[in-house]
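Report on the structure given below.
What you see is the complex with one protein chain gone and the rest in place.
The block that comes next holds chain A.
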Amino acid sequence: MSFFKKLKEKISKQKDSVTAKFKEGLEKTRSSFTESLNELVSRYRKVDEEFFEELEEILITADVGVQTVMDLIDELKKEVKRRNIQEPKEVRAAISEKLVEIYQGEDGAPTDLNIEDGRLNIVLFVGVNGVGKTTTIGKLAHRLKEEGKSVLLAAGDTFRAGAIEQLEVWGDRVGVDVIKQSAGSDPAAVVYDAIQAARSRKVDVLLCDTAGRLQNKMNLMKELEKVKRVIEREIPGAPHEVLLVLDATTGQNAMSQARQFSEATNVTGIALTKLDGTAKGGIVLAIRNELNIPVKLVGLGEKMDDLEKFDAEKYVYGLFADLVDEA
């Protein structure tokens, strides 16, 4: 059975609405990506050096990153040789197969959020300025509440003008409380307060917002380390998740972000936002490949319920939907 057929069968068994959302959210991404891929495949008669060069181009324009693309192309070339593939069409399947392989990772690090019943779960959100941390927290709070969990938010971005108010608006919308102090106060203190409140109210999940910071600002990264230390000290085993929020439009700098934020806070997963644009966020491939940090959440739109758990197969289905349906 071909790879696409397998994927199609697997997906048709799953809940339709989520798949549809991936398909819809990734429409722009997909159309430009598959269009160029299809065009490439139909233009070439045989799989040769030039074919691979153009393939390289398509992958690079998806922000996959030069090194990862070269590795990928090398592997594909081997695969083509091994399977004696002549038809460009067949390479198409091999590409998506490899993509899923990379996304899922060899050791299969879990892409589910580490949130368990019967304990206070703490999720810390980190990232550079303007990636959508606060919005993602609002959406995740909504999602968790729908699942029947009690949620509390900590307004740890005490720096940016209007950040606390922004989180409060989300708290109102979703119907969860926000623990805050005044602007300019110590974020570690806010988080400490929030943990105490979460304990006494016996909530299931505490989502901690932090101010956006560029990863090369050492003093700000130290501040973040302190926030994490406070959480660790208060609740053994916490934070249960440290999510790096990444803007899908970001290029190669995302790798530097993943590396530096990991060093400071030991990032456990990525929330990839703004995937409803034309950007492809291909850098998450490289990040998974080099740092083994999995994508756990994806933002697929502006609405409250436009946040989905990441699923590599659905993501690739989203990228290649036309091809899968053809199979």
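A few points about this structure:
The criterion applied here is as follows: a contact is a pair of C-beta atoms (placed from the backbone, for glycine too) under 8 Å apart; a residue touches a chain by one contact, two chains touch by 3 or more; residues count from 1.
Quick note on the criterion: contacts and distances are computed from a predicted model.
Among the names given as "Cytochrome c oxidase subunit 2", "Rod shape-determining protein MreD", "Signal recognition particle protein" or "Electron transfer flavoprotein subunit alpha", UniProt records the absent chain under the name "Signal recognition particle protein".
Remark: the omitted chain is touched by one listed residue; of A:Lys77, A:Lys145 or A:Arg160 this is A:Arg160. The residue from A:Lys98, A:His240 or A:Lys274 that touches the chain not shown here is A:Lys274. Of the listed positions A:Tyr44, A:Tyr103, A:Phe125 or A:Trp170, the one in contact with the omitted chain in the full complex is A:Trp170.
Listed for chain A, the residues touching the missing chain in the whole complex are 28, 57, 60-63, 65-67, 128-132, 159-163, 165-166, 168-170, 173, 183, 214-219, 247, 249-256, 274, 276-280, 283, 290.
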